[in-house]
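All protein chains but one are shown at their positions in the complex.
Note that the chains are named A, B and C in the order they appear, and that numbering of residues resets to 1 at the start of each chain.
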Amino acid sequence: MDTRRPTNPAAEEILGLYFPVLDHGFVALVDYMGSDEDVERAARVSYGYGTRRTSETRGLIRYLRRHRHTTPSEMVELKFHCCMPIFVARQWIRHRASSTNEYSGRYSLIPLVFYRPEAEHFQAQSATNRQGRSGEALTALHADAVERWERGRRVAGDQYEWLVAHDVARELARIDLPLSTYTQWYWKIDLHNLFHFLGVRADAHAQYEIRAYARVIAGMLKRVAPLSFEAWLDFEHGGTHLSRGELQALRRLVEVRGRDLEGRAGARLGVDELTQLGLSRREVDEFIAKLTAAPPDDDFELDPSTARPAEHFAREMEAAVPRVDRKT
Amino acid sequence: MDTRRPTNPAAEEILGLYFPVLDHGFVALVDYMGSDEDVERAARVSYGYGTRRTSETRGLIRYLRRHRHTTPSEMVELKFHCCMPIFVARQWIRHRASSTNEYSGRYSLIPLVFYRPEAEHFQAQSATNRQGRSGEALTALHADAVERWERGRRVAGDQYEWLVAHDVARELARIDLPLSTYTQWYWKIDLHNLFHFLGVRADAHAQYEIRAYARVIAGMLKRVAPLSFEAWLDFEHGGTHLSRGELQALRRLVEVRGRDLEGRAGARLGVDELTQLGLSRREVDEFIAKLTAAPPDDDFELDPSTARPAEHFAREMEAAVPRVDRKT
Amino acid sequence: MDTRRPTNPAAEEILGLYFPVLDHGFVALVDYMGSDEDVERAARVSYGYGTRRTSETRGLIRYLRRHRHTTPSEMVELKFHCCMPIFVARQWIRHRASSTNEYSGRYSLIPLVFYRPEAEHFQAQSATNRQGRSGEALTALHADAVERWERGRRVAGDQYEWLVAHDVARELARIDLPLSTYTQWYWKIDLHNLFHFLGVRADAHAQYEIRAYARVIAGMLKRVAPLSFEAWLDFEHGGTHLSRGELQALRRLVEVRGRDLEGRAGARLGVDELTQLGLSRREVDEFIAKLTAAPPDDDFELDPSTARPAEHFAREMEAAVPRVDRKT
Partner (left out) sequence: MDTRRPTNPAAEEILGLYFPVLDHGFVALVDYMGSDEDVERAARVSYGYGTRRTSETRGLIRYLRRHRHTTPSEMVELKFHCCMPIFVARQWIRHRASSTNEYSGRYSLIPLVFYRPEAEHFQAQSATNRQGRSGEALTALHADAVERWERGRRVAGDQYEWLVAHDVARELARIDLPLSTYTQWYWKIDLHNLFHFLGVRADAHAQYEIRAYARVIAGMLKRVAPLSFEAWLDFEHGGTHLSRGELQALRRLVEVRGRDLEGRAGARLGVDELTQLGLSRREVDEFIAKLTAAPPDDDFELDPSTARPAEHFAREMEAAVPRVDRKT
């Protein structure tokens, strides 16, 4: 169709394509409003009459992000159709500055489709961060776990079918479905809040399963607003935050001569000195990690050839809905 | 402790008391900020110098609510500790204008405590509203359902314990727990948004289980800000909304003489006339229901003697956590 | 340009047209995302598998609005470019669920363009509602007032030019500009929150000046999502709210026989009876007003021929910026 609205060919290319995530989930970009130029236009309304307008789009967008002038990026909006396990949906929904319409288990029959972790992501509790995975797969255990999951899901699915077949209210029939059951929703969010979402959910500390969604969404965003995305990669995703004490430590280790930076020969800070600057033991470790960890090298590139038509998933879901002989 | 902050004896009386909801859940009022007088004070800052200040608190609060001047009621805040099945939590969390801290299944072991509907609430799918219950209990089926729930929960609980015992990451171990598993959170919300929550969740169309929570919360709110609550009962909970067409119909049926209202003798509107006023068949039925349904007679009174100490629930939950022999 | 996004010819027609408001202000629809069909699509994701999909778009949208299922209408987004006096902007900005980028008086020079009320809107303080206008123009006084406004604005404008010419920081130079000075912004909001905005600002109790903006915006919205708009007209704008007491009064005056409604002959309620039903004197008056006031008959139709190109306003504003000889 023809429009006078701002459009973006790279985004148009993937519009309505369904990208698989995990074993049965997906994300599709359904609609978008605006692009980098609209962020610029919104910022320019601030820089009105009587100002020079020399900087170009990229420079302006990087300036805005660097200085946390985030309101112009609220002017771009993205809408997605997503399908994910309920335990992922529960983390996702915490991002309040967005709009959601979820599949209703009160109205509708729920497809009996469940998420099954693959062996490589089946890992032990991390001993260090206390909330995530260790990084090492529990390969030997996986086959057993799969068998147990399948048994449990058969029981839960049978229970759901039995209740629905006996006309029990759907809002009750569903209560023993597992958190691994897939649900789906429409989700709309602006660029500013989406960057915040990615900051939390594309991060290495996020649970692997929601990270898988965040990565695909990042690839879509990269097509909608590539300059804003690049700025986010450089200043947020690949950057870091320093405390007052860490900054003071660096000032002792690095010398500034005019516009040259030099390592200050002989300067040395051990745990004792860092502690005197106010860093706790744990903060010292975190500081060292910042200075040694390899920078993230994700490019979040999306391959349109991996996408499938909407019907593929619709058919799979519809086929998994309990067959009941109710006379409605 | 002593404070110069506004306090409210009726609210202080129940502060920290844990009121049971459903079979294992609870709601406790943990803290509150302000009362009716603070709504008034905030409104008065608008009615500043050069205005008469004759109306008293009750009149002002009723005026504000009637005319949807809702910002002053944002000045009162309530904080709750709540424990509810996950499927209830999923409806609850949709109220975005609030703050939540939920028990984390990534950090912590989840107590194996599940919600079991009682026979009287075990009902068929409603044929009319298509998303709720019929109102009639499926008594004959209940015992069977309970047995099946217990079997399924045993399977799910065993699976969780087995995975945790094998040191599988908690964020993965939990994924097959049923939606009936209890979770808990701290929840903070202001009076304005809490009234919106009650409007949706204390309503007859809400799922029974979340309504049970809304009713207890309403009872707490009644103690924190009794005049605001009374106004909500009169103007929202017990009131209704009329469309343009319904209002036109009433103007034909009711005559206004000065300040007297009279039934207009001989005035009669059937489906045809109502349809001509723009009402669909469904709207006609809804209009008639508004004029015939008995007004709600809940008083939302809370009986402090039904409350239990926090420790009661803490002990129950703690006892239901899987015993694992991990060396952490 | 070509797009696969949902478009809407009636909205495309006015995209980028600048509609004048007041003496120097404007509103332009800059972009939009979605239409009625997208509200429907979002709602349908709730009504998933195992439900009948018989109702068509209009019926569904009216059902959603009637029952306050507002989340699907969050899926439509509108973006405007607006120019209004600062005192209007101060009322407007109170609608927090939206995004704004305002012209910055810290960066930029402010055009010396001021709002001058016309004689017909120059009215006395209302004696009844205590915050608005009486409805009657103070014609005799207007010419005097205009002369005084012009003198005061000359003083304020001279002061601004003098400060700016002496290189005083712009953030300081502006502080004595009057509240009638025009400012401008980009404004983005979703359909649900825009209806709320219109409910408050297109209402007869709103200040005339912001109502003038609300009316133009309503006309734009009517083109973006006509079915949603029609439903809003019928259920919100032209409807009303009844309290518990008012509803009880109507039940005494109107008889329901099957699906027929009849005026109950001989039923009569005076102030005393209404007071017994809990209505205050003021509420009685408000109730009577609801039953007697003529329904609003605005159609909010927008005439594209009244619009002007963006350049028209840009030129006017640019020409009103102080000419300073600063060497920057």
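Throughout what follows, a residue touches a chain if its C-beta (ideal position, glycine included) is under 8 Å from a C-beta of that chain, and two chains touch if they have at least 3 such contacts.
Given the structure is predicted, the values throughout are model-derived calculations rather than measurements.
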With the full complex in mind, choose from B:R58, B:K79 or B:H142 the residue touching the hidden chain. B:K79
Out of A:A10, A:I93 or A:L233, which is the one that touches the chain we can't see? A:L233
Decide which residue listed in C:L138, C:V200, C:V256 or C:A310 touches the omitted chain of the complex. C:L138
With the missing chain put back, one of B:G34, B:G152, B:P178 or B:G238 would touch it. Which one? B:G34
Note that chain C touches the absent chain at residues 85-87, 90, 93-94, 96-97, 100, 104, 106-107, 115, 117, 121-127, 130-134, 138, 141, 145, 148-149, 151-153, 155-156, 159, 162-163, 166-172, 174-180, 207, 328
Could I get the residues of chain A that touch the absent chain, sorted low to high? 51, 59, 62-63, 66, 68, 71, 94, 130, 200, 233-235, 237-256, 259-271, 274, 278, 280, 282-286, 288, 290-292, 295
With the missing chain put back, which residues of chain B would touch it? List them for me. 1-7, 12, 15-16, 31-34, 38, 41-43, 45-52, 71-72, 74-75, 77, 79, 81, 99-104, 107-109, 111, 184-186, 188, 190, 317-318, 321-322, 324, 328
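Simple rule for what comes next: only the chains that are shown with their structure count from here on.
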At the interface of chain B with chain C, does the proportion of residue numbers present on both copies reach over half, so same, or stay under half, so different? same
For chain B paired with chain C, centre-to-centre distance based on mean C-alpha positions, whole Å: 31
Which integer distance in Å separates the CA centroid of chain A from that of chain C? 36
If I count partner chains per residue in chain B, which residues reach a count of at least 2? 94, 130
